[in-house]
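Every protein chain except one is present and positioned as in the full complex.
Chain lettering (A, B and C) follows the sequence in which the chains are written, and residue indices restart at 1 in each chain.
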Amino acid sequence: MSTLPYDPDRLAACAAEIIANTRELAALRLTPATSSNFSMRLDERHAAITVSGRDKGKLGEADIMVVDFAGHAVGTDQRPSAETVLHTQLYARLPEVGCVLHTHSLAQTLASRLYAGAGHIRFEDYELIKAFRGQDTHDTFMDVAVLANSQCIPTLAAQVDVLLDQGPMWGYLIDGHGMYAWGRDMAEARRHLEAFEFLINCELEMRKLRP
Amino acid sequence: MSTLPYDPDRLAACAAEIIANTRELAALRLTPATSSNFSMRLDERHAAITVSGRDKGKLGEADIMVVDFAGHAVGTDQRPSAETVLHTQLYARLPEVGCVLHTHSLAQTLASRLYAGAGHIRFEDYELIKAFRGQDTHDTFMDVAVLANSQCIPTLAAQVDVLLDQGPMWGYLIDGHGMYAWGRDMAEARRHLEAFEFLINCELEMRKLRP
Amino acid sequence: MSTLPYDPDRLAACAAEIIANTRELAALRLTPATSSNFSMRLDERHAAITVSGRDKGKLGEADIMVVDFAGHAVGTDQRPSAETVLHTQLYARLPEVGCVLHTHSLAQTLASRLYAGAGHIRFEDYELIKAFRGQDTHDTFMDVAVLANSQCIPTLAAQVDVLLDQGPMWGYLIDGHGMYAWGRDMAEARRHLEAFEFLINCELEMRKLRP
Partner (left out) sequence: MSTLPYDPDRLAACAAEIIANTRELAALRLTPATSSNFSMRLDERHAAITVSGRDKGKLGEADIMVVDFAGHAVGTDQRPSAETVLHTQLYARLPEVGCVLHTHSLAQTLASRLYAGAGHIRFEDYELIKAFRGQDTHDTFMDVAVLANSQCIPTLAAQVDVLLDQGPMWGYLIDGHGMYAWGRDMAEARRHLEAFEFLINCELEMRKLRP
């Protein structure tokens, strides 16, 4: 009898997975002051995403909503975050992406400020580069883009589209703001996010430690 | 039959909320060595506040007392902290303030020492500035005042009054001491406190990281 | 019928308090690699102390033993730590001391290395100085002695005796090693330890932050 354009069982499963993982990410201090948002693909036209402005350490089912890939709310009056289209553009363009995590750690914010001028931060010769899908050697480098922080989300989305044209990537930073990371599913997105966070911290600490 | 000048049900609800939140703040290392104190507005003349000198990670109902806005104990022999009037001056002057949090993190103490000379610490172009009520852009700056640490609390209170005359604000630092942050309710006060703590840490780390 | 020279009920109560508090201190990273030891006064001739070499995060009743104030085991074949007399000299000399905590945090070790040459680390104008018993103003300074690390415990004990001759104190550091802190009871000893740890971290961070 449901007239919903998406599968409610799939939504329930995704909501539970988002809630459980978001609590863990909040405990890791990745979501200060109700910032950050998290989503999972429901199908070829819809995603589940956290409602804007909630304390990420205390989410419940009512804090997860459905949006289409244009970023509009579906079957609810709740307001999606202005940044929703930065999630949905990835689902729309990349069929293999199943989960997008936008976080806001201290290290991500610092790195975005320090490397905004260069336009990217480079990771080189770290074993943990192999944590990213498709990487099978540490003997290489990986550049993560840093975008200028624009209040205009379509401008940011257009910049991300240009980056995606240049080849596969698993995340980017926005200046003064935080990180977007993604993967085929929640486990892979979290592995990528954790590797980015670790490597960013390595680069920041090396700046302090090198004579 | 109660002759109490405040609503005991409101007190019980506020006490429970203060206790639960104070435990979380203690676990985040914001209340070292029994420092810090926390309050909520009961009505137009009274506030509930933590009793002085208790371990903030282990508060019970007996550790919450009632004060009037002159900072005097109401209906109890317990001693309010000397700093109580720094809470109550906010309730007395600003009807929308419902919760005041005074904490003492390492970062707050360091920033207060480093920026006492300048009189303020500035946050500029951080996305998290939008975590403060009334801020809808990151493309701005926010100055947080640093007051000299006086043993004379009325002197501090008078300085805060002067700051409040200058426009809306959500917190200030005291040199060598810690931070006061507030909001309409506990959730907003905690969001403001968490944003201050994050932005202070950003500024401290940037001092170490910039060449 | 007990022929024990101490009150077994008092021992049971102290053991429970030591175990519970030691777990919390281990979780705070104050006891790396089975280091550190903790004691409470039983009476005018005995103390309960942790057995040497145990994982401080997983203590049980069998990990607490009784010693006399000469540092000898009482009513047990268990081996007391070589450092036991650094605890018992405080109980023997200072009747008001009820609890001694010896910890080994990263900050304590670093400060002991950096300030061993000066012989002390100074805390000045910090509000948290008021966390120490007998201090009622922040507008002062406190020097914490740093002793050379000697394998000869009686030598260390003699140096501590000289320090105690000079006036009241609540703790000291040993170079490359860690801290001793104490108080009238467990709560006060922990408050003092937490204040020392906080102030040491302040001084270390200020070295990194000041231009």
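Definition applied: a residue touches a chain if its C-beta (ideal position, glycine included) is under 8 Å from a C-beta of that chain, and two chains touch if they have at least 3 such contacts.
Computed from a predicted structure; not experimentally measured.
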{"item": "Which of C:Arg79, C:Arg93, C:Arg133 or C:Lys208 contacts the chain that the document leaves out", "value": "C:Lys208"}
{"item": "Chain not shown: contacting residue from C:Ala13, C:Leu110 or C:Met169", "value": "C:Leu110"}
{"item": "Missing-partner contacts on subunit C, residue numbers", "value": "32-35, 55, 104, 106, 109-110, 113-114, 149, 151, 174-178, 204, 207-208"}
{"item": "Residue numbers in subunit A that touch the chain omitted from display", "value": "125-128, 131, 137-139, 187, 191-192, 194-195, 197-198, 201-202, 205-206, 208-210"}
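The rule is simple: only the chains that are shown with their structure count from here on.
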{"item": "Chain centre separation (subunit A, subunit B; CA means) in Å", "value": "32"}
{"item": "Distance from the mean Cα position of subunit C to that of subunit A, given in whole angstrom", "value": "46"}
